[in-house]
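A quick write-up on the structure given underneath.
The complex appears here without one of its protein chains, the remainder shown in place.
Chain nomenclature is as follows: A and B, assigned in order of appearance, with residue numbering initiated at 1 for each chain independently.
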Amino acid sequence: MKRLSRIMTVVLITMLLVPFAVFAQGDTEMVTEETTGPVAFEFWSTETQSDRQATIQVLIDTYEALNPDVSIKLIPVDENDMAAQLQTASSAGTLPAMIEIGAENAVAFGVDGLMNVDATQALIDRVGADSFYEGAMKLVESEDGEPYALPYHGWVQGIWYRSDWFEEAGLEAPDTWENIQKAAEYFYKPAENQYGILVGTKPENYAEQCFTPFAMSNGARLFDSDGNLIFNSPEMKEAVEFYAELAKYNPPGPQTWRARDYYLQGKMAMFFYSTYIMDDLSLAEVAAGSLTAENFSDLAGKDFDPELVDHTKMQPLITNTETAGYGVVVTMGLINQPDEAKTQAAADFLRYLYTPNAYITFLHMAPGGMNPVIKGIASNARYQNDPKGIFKHYGPEKMAEISEGMNDIVSFSIVDGKKINAATEVTTQQIIPQMLYKITQEGMDVDAAMAWAEKEMKALLD
Amino acid sequence: MVIHKNIFKSIGFFLLVMFIVLFSLFPFLQMLSTSLKHSWDWGNPSLIPAQVNTSAYKELLNIGQDEKDLPESVRILLEETPDLTEAQKESIIAKFKDSGDIFPFMKYFRNSLAFATTAAFISLIIAIFGAYSISRMKYRGQKLIQRGVLFVYMVGGILLLIPLYKISVAIGLAGTEQGTVVSLLIIYMVQTLPVSLYMLGNTFRSIPFSIEEAAFVEGYTRIQTIWKIIIPLSLGALATVFVYSFMIAWNEYLFASVFLKSFKDLFTLPIALKALFVSKNAIWDRIMAASMLTAIPVVILFMLVQKYLAGNMSSGGVKE
Partner (left out) sequence: MQKHLTLEQKDARLGVKLVLPALSIILLLILYPVGYNIYLSFFDVTMTGQSTYIALENYTSVLSDPTFWKSVATTFTYVIFSTFGTTLFGLIVAMVMNKKFPLRWLVRSIILLPYVAPVISVVFAWQFFFDPVNGIFMHFMVDVLGIYDQRFNLIGSPSYAIWVAIIFSIWKSFPFTYLMLLSRLQTIDKNLYEAAEIDGCGPVRKFFSITLPELYFVMGSIVLLRFIWNFNKFEDIYLLTDNVKVLSIYTYFKAFTGNMDLGQGSALVVIQFGLLIGLILLYVKKVLKW
């Protein structure tokens, strides 16, 4: 007992001392960091990767050095946590002044009255309303044309595929419904643990992102230009059925974008992804660098292709009765603040982020993934000379095609050039992904699932 | 016949033990294996890496890492901002290079350790007095407290999240680093106190009254008996309670993710791991290595105290 009590005393004392040492250290760090100027505000960014954080911090530091009385706190928030964090902050009155979010969310939050429309409009005028791509601008506007946020960058989605496999099999590029289905079926070999395609089947945004171009390319819409719900149409049903058919050539179970790993490992022929994959592919190239000739010969994971980058091509548009692609605009939003000085300071900082120098620095964090929504940047020589050599690899034409895609992004929320906000709400409620999940994973009949989705949409509109 | 039966029995017993061990260990084997694989090897179902790769650990522990390169875009940005002084440029560059750690493991580890030990220690102290009071003393409401205390667990974490965050913002705690630390510590205490009170109460009750009475005769006060009689006699249970509270704080995710969001320097291992996971690159070796490193310290701590745990939990869970 004596020995035990001695040991316990030692343990307890050490444990007691450790935390105080740490917190004491924390205190001294606090003092040096505290540079509270007259205006301080928070900027929540969805760029959670540490290297991107570091680059954004450089932009902030530069701006702060030029404007010593402003202090900006950069806070990374994962996209999936954004709503919960905003909710908590809103009920506690600690909302950020500036936020980076997808256009759909910006509109949803805007409808809820969270976004500062006046400050946004004023800033758009300062940057120059003409300098934004009209297509991107449309996505952030209310039905009356009031902007909820400012478009900042965007990505285009496409089908990425193994061009070497396609060539060998004599298949055509996956550009039409027919070609996609043929290839998916051909490469689907579950016995060999190889899959034909990846389309989203989990009830989350990725499923809707994959589904939208199919619906669009079949002329199916959620609403007509008068805002009437026309979801339950024969065109929509065809698209849903086709999507369910494609999902059969998926890796097993509900899948989302994370399954792109299977492609990188050489176990999948096609997958839907944004241009951000360019970044990951170049990473795969780095990984291949660790493969030396002698250990590659007897490598068990022979599925892995060290030349994957060269064997990958991208098909941005899908054709059936129409041609459609898909993309997302990411925005910078100004959130209503009790203290107007904060909004003003955030707007000034955002204005700085639109200056070409700062703007290109931002976009170059993920070349290919982040595409400009400001005219003239795509042809800018500095922009084209990207750090990862993606322009060089894919060629200026392909990159121009991608950039131009930003101007005519299709979305359920724009019909004949008119904005339908109800469609945005359908998207944020993830009704379509849930429907696709019910069909592909729970085995629900297409008609029943569509009837369910229609009921949900109607309930939402009331 | 008897020997045969014994052999079968032994083999059966051995297999049972093996099963228990494997069942406990398999996720850790998976973790270790993936953390040592190269990315081109992730797709292989084998547990043994085709080629051992320790770079993830080196990266996390910051062993032999080169200084971070300044990206072209950042260099141009600074060059083409003529209003910046040289000193300002240098300080910005220095800060950028300093932020190079992808996952400053040691910092997060220190934070987690600090939170967990402080919370466990304070909770233990408060629980000792509380448990002594409800198990050894008589006053109105004592029975009610004794029985009611476990009912706290019926309140799920989600229910507490928003109101608690709201309070701590309202009284100004959530705005500063120190305040956030205090709020989180108190929240961890609430989650550990009920079980601590319950387990310690049961232990204290099992100590014969006669010992305490003898102490009173000797002229000890209540407080003195607690220090000199009760605590030394229940060290095992105290260790158990401490470890239990430590674990809750060490593992907690939900509250930490909301409260610590704005204070990257205070991140505990669980939220740092989650942040690593949601960053978009495929970095399984790093995630698994970080998971390994997160698990190891608690495992060692347990190995050190476990000798005293089982034997001394004594009446830990016994009623009356």
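The criterion applied here is as follows: a residue touches a chain if its C-beta (ideal position, glycine included) is under 8 Å from a C-beta of that chain, and two chains touch if they have at least 3 such contacts.
From a predicted model like this one, the values you see are computed outputs, not experimental measurements.
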Among A:G170, A:P252 or A:G417, residue touching the chain not depicted: A:P252
Sole residue of B:L36, B:V74 or B:V149 that reaches the chain not shown, by the stated touch rule: B:V149
Touching residues (missing chain, whole complex) on chain B: 13, 16-17, 20-21, 23-28, 30-31, 34, 42-47, 126-127, 129-130, 132-134, 137-140, 142, 145, 147, 149-160, 162-164, 166-167, 186-187, 189-190, 193-195, 197, 222, 247, 250-251, 253-254, 269-270, 273-274, 277, 284, 287-288, 290-292, 294-295, 298-299, 301-303, 306-307, 309-320
Residues belonging to chain A that touch the chain removed from view: 83-84, 86-87, 90-91, 93, 108-109, 112-114, 190, 193, 195, 202, 251-255, 259, 261-262, 265, 267, 336, 425, 428-430, 441-442
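Keep in mind that, in the parts below, only the chains that are shown with their structure count from here on.
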Distance from the mean Cα position of chain B to that of chain A, given in whole angstrom: 33
Chain B to chain A touching residues, read off their complex: 38-44, 46, 50-51, 53, 71-74, 76-78, 80-81, 83-84, 88, 91-92, 95-96, 99-103, 110-111, 113-115, 117-118, 120-121, 161-162, 165-166, 169-170, 174-175, 177-178, 181, 232, 235-236, 238-239, 242, 257-258, 261-262, 264-266, 274-275, 278-282, 304-305, 308
Footprint of chain B on chain A - complex, ascending: 1, 4-5, 8, 11-12, 15-16, 18-19, 22-23, 26-27, 29-30, 42, 48-51, 53-55, 57-59, 61-62, 65-66, 73, 75-78, 80-81, 84-85, 87-88, 91-94, 260-262, 264-267, 276, 279-280, 283-284, 287-288, 290-291, 295, 299-301, 303-304, 306, 357-358, 360-361, 364-365, 382, 387
